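With one protein chain held back, the other chains of the complex are shown just where they sit.
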Amino acid sequence: MNDRPERPNRPALSLHVPEPGARPGDPVDFSHIAIPAAGSVRRPDPHAPASETHALVATLVRVLDEEGRAVGPWDPKLDADTLRRILRDMMLVRVYDDRMYRAQRQGKTSFYMKSTGEEAVAVAATHALDRDDMTFPTYRQQGILIARDYPLVTMMCQVYSNKGDPLKGRQLPIMYASKAHGFFTISGNLATQYPQAVGWAMGSAIAGDSRIASAYIGDGSTAEGDFHAACTFAGVYRAPVILNVVNNQWAISTFSGIAGGELTTFAARAVGYGIAGLRVDGNDALAVYAATRWAADRARANLGPTLIELFTYRVEGHSTSDDPSVYRPQNAGAAWPLGDPVERLKRHLVALGEWDEARHQAQHEALDAEVRAAQKEAERQGTLQSDPYQDIPSMFEEVFAELPWHLKEQQAQALAEAEAKRA
Amino acid sequence: MNDRPERPNRPALSLHVPEPGARPGDPVDFSHIAIPAAGSVRRPDPHAPASETHALVATLVRVLDEEGRAVGPWDPKLDADTLRRILRDMMLVRVYDDRMYRAQRQGKTSFYMKSTGEEAVAVAATHALDRDDMTFPTYRQQGILIARDYPLVTMMCQVYSNKGDPLKGRQLPIMYASKAHGFFTISGNLATQYPQAVGWAMGSAIAGDSRIASAYIGDGSTAEGDFHAACTFAGVYRAPVILNVVNNQWAISTFSGIAGGELTTFAARAVGYGIAGLRVDGNDALAVYAATRWAADRARANLGPTLIELFTYRVEGHSTSDDPSVYRPQNAGAAWPLGDPVERLKRHLVALGEWDEARHQAQHEALDAEVRAAQKEAERQGTLQSDPYQDIPSMFEEVFAELPWHLKEQQAQALAEAEAKRA
Amino acid sequence: MSVMNMIQALNSAHKVMFERDPTTVVLGEDVGYFGGVFRVTEGLQRDYGKQRCFDAPISENGIVAVAVGMAAYGLKPIAEIQFADYIYPGFDQIVSEAARMRYRSAGDWSLPMVIRSPYGGGIFGGQTHSQSPEALFAHIAGIKTVIPSNPYDAKGLLIAAIEDPDPVVFFEPKRIYNGPFDGYYERPVTPWAKHPAAEVPDGHYTVPLGKAAVAREGEEVTILAYGTMVHVALATAEANGIDAEVIDLRSIVPVDIEAIETSVRKTGRCVVFHEATRTAGFGAELAALVQERCFYHLEAPVARVTGWDTPYPHSMEWAYFPGPVRLGLALKKTLED
Partner (left out) sequence: MSVMNMIQALNSAHKVMFERDPTTVVLGEDVGYFGGVFRVTEGLQRDYGKQRCFDAPISENGIVAVAVGMAAYGLKPIAEIQFADYIYPGFDQIVSEAARMRYRSAGDWSLPMVIRSPYGGGIFGGQTHSQSPEALFAHIAGIKTVIPSNPYDAKGLLIAAIEDPDPVVFFEPKRIYNGPFDGYYERPVTPWAKHPAAEVPDGHYTVPLGKAAVAREGEEVTILAYGTMVHVALATAEANGIDAEVIDLRSIVPVDIEAIETSVRKTGRCVVFHEATRTAGFGAELAALVQERCFYHLEAPVARVTGWDTPYPHSMEWAYFPGPVRLGLALKKTLED
């Protein structure tokens, strides 16, 4: 405002601040969302030049139509067992989320994050990868672990930060890690995993390996510099990596317009980097599977990265610390026009004659029982509230491979302190 | 390489590392450079949606044809005085660069950077802006200061870090700063100015001002996270800013392929952000002028940013610390098919009948004399070698607006030390 | 005068400045419609419009960078970094740019801007919602670093920071947003309402940067602290019956060297107390300063009581947190030495 010149002939500027269509009290309105018909988007050859995908970045790869039929060139033509397995994993994620959310509400741990409505982007994609490909998830892809049969009890022990926690109580709940399951250690710092995945994939290429990496990031987090580094390095070195953007349209209270979503799609970023890009109905497990497989084939053929926008909706709050009803209309998620990934895959299986309501109900009950049993077993090993992981010496371990003198001294001091507390 | 699995059915990956077409000893070859005819690219209305520019990001806005005629819709139709002024400024930049380069070689200062071949991207663009628009340059846009009549002597004093240096000997040569000339203080840290320019423009919009910002970045530096922050924030808030990428195809020894230039153009980044984008022959002063004016009009109409790739060639070494003949063919710059910006504008003026060889020669001599005279005057105020800026107390000033106690103490200590050195 | 907790006091500082100075602007993640994850910017967008307070993309680098640009333009931006643990992506813009602008342009540009960030542990935030990175900023010439310990100071210091002509990093110990936590985590939480410093003037006032406060007078030993640790220090002195003088530094750069020297000269003993990791923490600077300047008054080495040189572990929060037991042991040792 200082030294502002007089320029009567120039109109005054003003700042544009994007605003979502609806705030609390407003009616939910998704009529602006363009939804191409299932099966209407063409499927380039996975070996085609990246530019052939660029016409697709504003549309939406969809396979499941309104009647639950799989249609069009992207239909991955999965057998019924695989479809049932994907359905089962998604259902399990949802049951698990519900139990753990409740456990947090009961004070048994400090924090929890659900992935409700976003189960397909983790589960279906994982089934399209090889078991030994490495994933670099955010905190909302617990579905990857479930799809790879990570023990539920161990997941819960992590959430409870109890004796059974493989991360020794060090990490916030849901920040899982398991190399054996190809699940990279989750960072509290958004977006950092994205270029790390590129580096891992570069490593695989340098080593002449055949494994690829698959990274996840949220719509909001694409604004971080790490996103740019990932896309730049992945393109330049043709890293064998899948760069997934989970566009659930919210970043805590902030809608995707603040990340640039008003201007174009997130898939369109691929055009700017000259890499392959796809935009996919993230609530359509078959479309997610097909796009992931397309990108995986491309990566394995040494043709480099694919940026995949998985268009979905964050049905619940950001985390247990969040109440979305103060910044968006209540029950916005229920009105999401692309529906619920579990319901859609279920309908497909039913339409195929490979599933029915009774089996579905029975499976739900079985999973619920499985999760409750796991929870009991996990709680026997403690919760954050009642009996958390407590092992003073371990606090100083693994800062480095070996304890340097100053950590040894501090370890001894911490033990003396614990002694004094007991006294 | 640890735990590499056996996967006989998967082909081995390998890392792609981009490599320029020619290395020392190879023949210079620019035949892969696609050069559309001058005048062949259409000109969207500056008020058009950003997407209307997206078809242009792979082509090249050119106005001056091989005969020196201005052709096509982008011809800015400048009067002869303006054309002569732009020519004169570009010539002056070149003469100035040559003198200062020589001064560095003579040991009179520590460092210098020329902008040979890139004079148009600074000079012509500046003349397309209002005098009070703020520029956020890199170290290679000395042309902006010259176009805005910054005193040559003062520029030289900065280069010499002498008594007359307005920056009190603090900054490396060529890191000029002048608020009065709308020339933002240059940072040694690449790319940082880019999102700062966006912030300045956002400030102007918030204040209801009408001034806009124009930022520069090199092709290599687009890889920094700051580039991404700038494009993201500029798009989201429709900041009144011009985002220039000077693609001179080199970043020290590294060719633009390592920044992603193999994959697509830098102008194409605009597509990914959903903002307006143009790709311009940076050695064509009229094209540079026209594109800048287009983007300025758009910004002033509150329609937000434009990303402009200025396609040019770094004819000389990166800086006085660099010898390009060890990593690229000698005299690559002379073979650059888009020619020399000074020669091309000269030919245009001659073709118009507004200029001739004799006037050109006379102007060159006059500018040379002017620069020599300025150099004498500047050197009377010292050089880094002979009589640099030396004022111990000033070293502690302007760290903060006021000296806190610890800097006062250190200032006294430094004075005592200087005393001891004299003793 | 109103009774305010720290969040309310910080919110009030924003409102006072938004009223007085139309060039003040707030940006950050979730600070707009929602009012910030800790509600510090609540009501600003509603009352002053979206051009004065708005959400930012999730790019701490971009947030700091555009704040630099806005300050260069002539505004007074106040940028919120959602957690101090997430300030690192913006580190280059703070260190290389915000801190250097006045110097490198020889005063042609200056940057009246504030970077606020909730910081410190004690809320089971795990290793990425608990950090205390103040030492990293203290080492950077050209940045002031401020850490309030109570509502009255929080408001007065924040207004002073906003009015300061130079960039200020302003860390808000989130554990004491709602009450003056003394480190006895097993005891019920006390709200600010019962604390005298919760009496906060409604209008404009400042607490000067670079001036410490004597939180408790004492004769036996000086405790140098800031933020949450001030309360832990007071409670520890009380619990152990030690006549400690507790200095609340409030700013760490510039640090109030006079207050420090005066106190240590009087007591002859000094314990430096912070939550951040120990090695090369700001406690090292304090210990170095004290022994440099009060060497002949010292009857014992300056002791440091700090967080451990490890990340902040989720389930062992209270074994990490430098609470009354750790401080008490150090005080006793310092008094014995």
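As written, the chain order gives the labels A, B and C, with residue 1 at the start of each chain.
Keep this in mind: a residue touches a chain if its C-beta (ideal position, glycine included) is under 8 Å from a C-beta of that chain, and two chains touch if they have at least 3 such contacts.
Small disclaimer: the values here were computed from a predicted structure and weren't measured.
Engineer: Which of the displayed chains are touched by the chain that has been omitted?
Structural biologist: A, B, C
Engineer: Out of A:Val236, A:Ala291, A:Ala332 or A:Ala414, which is the one that touches the chain we can't see?
Structural biologist: Of the candidates A:Val236, A:Ala291, A:Ala332 or A:Ala414, A:Val236 is in touch with the missing chain.
Engineer: Considering the complete complex, identify which of A:Lys108, A:Arg170 or A:His348 is in touch with the unshown chain.
Structural biologist: A:Arg170
Engineer: Of C:Tyr48, C:Tyr226 or C:Phe282, which residue touches the hidden chain?
Structural biologist: C:Phe282
Engineer: Touch as defined at the start, partner being the missing chain; which of C:Arg104, C:His129, C:Lys155 or C:Arg326 qualifies?
Structural biologist: The missing chain is touched by C:Arg104.
Engineer: Even though one chain is hidden, which residues of chain B still touch it in the full complex?
Structural biologist: Contact residues on chain B toward the absent chain are 1-4, 14-15, 17, 19, 23, 110-111, 161-162, 165, 168-173, 175, 187-191, 220-221, 223-226, 251-254, 258-260, 321, 326-327, 384, 388-392, 395-396, 399, 406-407, 410, 413-414, 416-418, 420-421.
Engineer: Which parts of chain C are in contact with the chain that was left out?
Structural biologist: Interface residues of chain C facing the absent chain: 61, 85, 88-89, 91-92, 95-96, 100, 103-104, 127-128, 133, 135-136, 138-142, 253, 276-277, 279-285, 287-288, 291-293, 295, 298, 300-304, 308-311, 337.
Engineer: May I ask you to list the residues on chain A that touch the chain which is not drawn?
Structural biologist: Counting only chain A, the missing chain is touched by 134, 166-168, 170-171, 175, 177-179, 184-185, 187-189, 192, 194-207, 213, 225-226, 228-230, 232-233, 236-237, 398-401, 404-406.
Please note the rule applied: only the chains that are shown with their structure count from here on.
Engineer: What chain is the most remote from chain C, judged by the mean position of CA atoms in each chain?
Structural biologist: Greatest centre separation from chain C goes to chain B.
Engineer: Could you give the separation in Å between the centres of chain A and chain B, each centre being the mean of its C-alpha atoms?
Structural biologist: For chain A versus chain B, the centre distance works out to 41 Å.
Engineer: How many angstrom lie between the centres of chain A and chain C, each centre taken as the mean Cα position?
Structural biologist: Centre separation, chain A to chain C: 34 Å.
Engineer: In chain C, what residues contact two or more other chains?
Structural biologist: Residues 23, 51, 54, 56-57, 59, 61-62, 73-75, 89.
Engineer: What parts of chain B, by residue number, touch at least two of the other chains?
Structural biologist: 202, 204-207, 225-226, 228-229, 232, 236-237
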